[in-house]
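Notes for the one structure printed next.
Here the complex is missing a single protein chain, while all its other protein chains stay put.
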Amino acid sequence: MSKKYEEYTITKDGQLMLAKAEKEQIETAWDRLQAQLPQCGYCELGLSCRNCSMGPCRVDPFGEGPQKGVCGADADIIVARNFGRMIAAGAAAHSDHGRDLVEVLANVAEGKAPGYEIKDPEKMKRVAAEFGVDTKGKDTLQIAQELADAMQEEYGTRKKRLQFVSRVPQKRLDTWEKLGIVPRGIDRETSEMMHRTHMGVDNDWQSLLLHGLRNALSDGWGGSMIATEVSDILFGTPSPVTSTINMGVLKEDHVNIIVHGHNPVVSEMICQATEDEDLVQLAKDKGAKGINLAGLCCTGNELLMRRGIPMAGNHLMTELVIVTGAVEMILVDYQCIMPALGHVAKCFHTKMISTSDKAKFPEMEHREFHPENARELARELVREAVENFERRIPERVYIPVEPIKTMSGFSVEAILHALGGTPDPLIEAIKTGKIRGAVGVVGCNNPKIKHDYGHVTLTRRLIENDILVVDTGCAAIANAKAGFKVPEAVELAGPGLREVCGALGIPPVLHVGSCVDNVRILVLAAALANALGVDISDLPLAGAAPEWYSEKAVSIAVYVVGSGIFTVLGTTPPILGSMNVVKMATEGLNDVIGATLAVEPDPEKAAILIRRHIEKKRAGLGLPSIEV
Amino acid sequence: MRQVIIHPERCVGCMQCMVACAVAHSKSKTLFGALQEKPLPRPRIHVGVGLYREGFPNRCRHCDPAPCIMACLPGAIYRNEEMDTVLINPDRCINCASCAMACPFGVIRYHEDSLGPEGKVVAVKCDNCVDRQAKGLVPACVEVCMTNALTFEEPDTSLKRKTDEIARRISVGAEERKAETAPGFSLLNTLKKAQTEMADYMV
Partner (left out) sequence: MRHVIIGNGIAGITAAETIRLLDPTSSITLIAGETFPPYSRPMLGMLVEGAIDDRQMILKEELFYREFQIDAKIGHWVEELDVPNKVVRTSKGERIPFDRLLIATGANPVRLSVEGSELQNIFFLRNREDAVKISQAAKSAKAAVVIGGGLVGLKAAHALRKRGLKVTIVEKLSYLLPLIADGRGGELVQREAENMGIEVITSAQVSGFEGGPRISGVFLEGATTITCQIVVVAAGVRPALSFVDPNQVQVRNGLVVNEFLETSAEGIYAAGDVAEVMDLVRGENRLVPIWPEAASQGRVAGINMVGFRKAYEGAMARNVLRFEGIDLLSGGLIGPDNGMNLRIIEYEDRGAGSYRRFVLNGDRLVGVVMVNKIEQGGVVLSLIKRRAALKIPDRLLQSPYFNFSQLLPRLG
């Protein structure tokens, strides 16, 4: 019976756990997708609109049924409005994540956040300086206060331009200014998108798409970037670290605690609590060898990057991890947490705890975290997890694989450090062609695509062709599970990449972090562009989201393209209902913003598209290039 | 005479036909009323999922000769010649499922029929909305299909249209006039096909 699961996922632990889930009659996301099929074509095309009560409306793609909504909106407008709202939702999620971190920073400055501290004061000074905060003679907490104030301003109406926009090359800024899309305020752009997409406001599909770019940029160079920078400030800037990954990181003889969700505000506190000597002793008294913390999805990525905490899996593995029967507690905060999880946990002894006032779930116990109570609550919850150890049912425990090694922690600072302090060695390698270019492989999983097949196949083809891959989010977990993140993996790379990475002792695929950490790729790209005196869109770079599902991914794709980087999507966005929007996104945007989107479900073909693009950019820079 | 004709290449899988069919076979004949009824009315057209995750509206073809009529043990299934419709008499039906064995399209279901004897599980299938047609209305599924995947017309009219379509496609100068009816939907289906065929992954 497990044979058919080879068709659902390329991962061994996934296949084995799917078989166990079937045997134990536990429903998974794959089952629910089957039950949903066929999914409504109007919605797949972006041609349905529920924005007002004169509707709901849909446009017949065959031209015979209704062609306009009741208000008169045609296919172009409806598609553009829907797409705009996806960007708004994604941008809002990232930006709210950033906001929560800024609030913690402010609380730390006021001494109201026990357990939190400024781990990287040097970085804080650098960032504060960008915001015009004079750091001379001020103590850490005072700088923190001023920086937090300045960052909170970023969310509002007063500013004409977000601060981090100054990091981009002048040419890029000029393009944005000419188009009128320089992001002004993080919440402002999202709020304006909701306004524009209300019935009877913005009814020009190009105008809507332009604001979509602006909204996404307010995420990429706004909310997400604040999230990453403040996380580095509070929890430490990542540097290379080794750890382990896949379901085998769970230990049968330990208390297993998993953190899932996004914000390190919660997971860092849990991590601290699991190191508490008293609690470790309590675990031993209960018969366990210790407390084992593991991560899922982005918050797992954050802990892996900074502390080398092992990771149990990505998006489609979140239900299956519970099915191992070896997890005492899962703590979640927000984003990408399936409401199905609580139901799966009910079949086992696993306690499910929701921690965010913004995110409650069925069958989960709600224990709210705030900066003031975080440290204490974390300890309380870890204690409860330890006490849950004895409720484990040994006969139902099945940890299917041995964990494999992975290297993580490649923040921009760490990459530059590995290169010797400047990006020059990397630029040199690109110039000579030893490294043809770089690609960010990012994004989620989606049961419509064979799990991890998209990420791993694309990454393999790219590194085989001397293209450096940096990855984030669920894609990073997929690549790590495929064994790409160890120095020995250079054997899988082409000769040039092998030489460069081999010399530096780094893998050919670099983990740069969680999904908000996609901004690290932007920062690196901007740094390279500035060093070379060109625009980001001139660089031999590309982005890819082979298995994306979320609205956050839409925002990321748009801000990456808006920043000048060609991006290939594996799953189809709901824009095919308007060929105008499709043509703009895949062709026209090049003239407008210097980059486009492409849709290609087959990662083999996507690899060729990307390679061709990179060689074209190389030629544009006068670098040696080849025909693909 | 006019018949319901299916054009599967136009089905977007929205399942409105199923909702309309169930409501048309309820007692109250309104959506909100139907949802309150016991038993809940059920559709007789079934949108199934195809190989590439596309929709297909599967309904009784009112075959002539009908395998279900020949298979029916108590003779509960019969043909209404005037309406060219195969109907099931729920009073005679003994729920033996011989018709399930016979129907090569799998369109018969077994449940309590809102308009049949109370409390009795019987075979139920499309009845060509003969009641609605008697009132001059078109079948419910056709009425709500906005993409014209379901039409109500003379078979000859539909066939002629198809013939003309094909003729246009292969006639002189066709390439210049190559306006695709629904490029977005074709593209979507191409991508879905690529997605499901990639790495042998199917629904």
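The first chain written gets the first letter, and so on, giving A and B; residue counts start at 1 in each chain.
Just so we're on the same page, a contact is a pair of C-beta atoms (placed from the backbone, for glycine too) under 8 Å apart; a residue touches a chain by one contact, two chains touch by 3 or more.
Everything quoted here is computed from the prediction, not taken from an experiment.
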{"item": "Given B:Ser28, B:Asn95 or B:Gln133, the one touching the chain that is not displayed", "value": "B:Asn95"}
{"item": "Residues in chain B touching the chain absent from view", "value": "8-9, 46, 48-52, 54, 56, 58, 67, 70-71, 73-75, 92, 94-110, 186, 189-190, 193, 200, 202-203"}
{"item": "Residues belonging to chain A that touch the chain removed from view", "value": "4, 7, 25, 34-35, 37"}
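Operating definition for what follows: only the chains that are shown with their structure count from here on.
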{"item": "Distance from chain B to chain A - Cα centre to Cα centre, in angstrom", "value": "43"}
{"item": "Residue ranges of chain A touching chain B (in the complex, touch as defined)", "value": "7-8, 34, 37-42, 44-45, 58, 60-66, 75, 448-450, 453, 571-572, 576-579, 582, 599, 601-602"}
{"item": "Touch list for chain B against partner chain A, complex", "value": "10-15, 47-50, 53-56, 146-148, 181-185, 187-188, 191-192, 194-195, 198-203"}
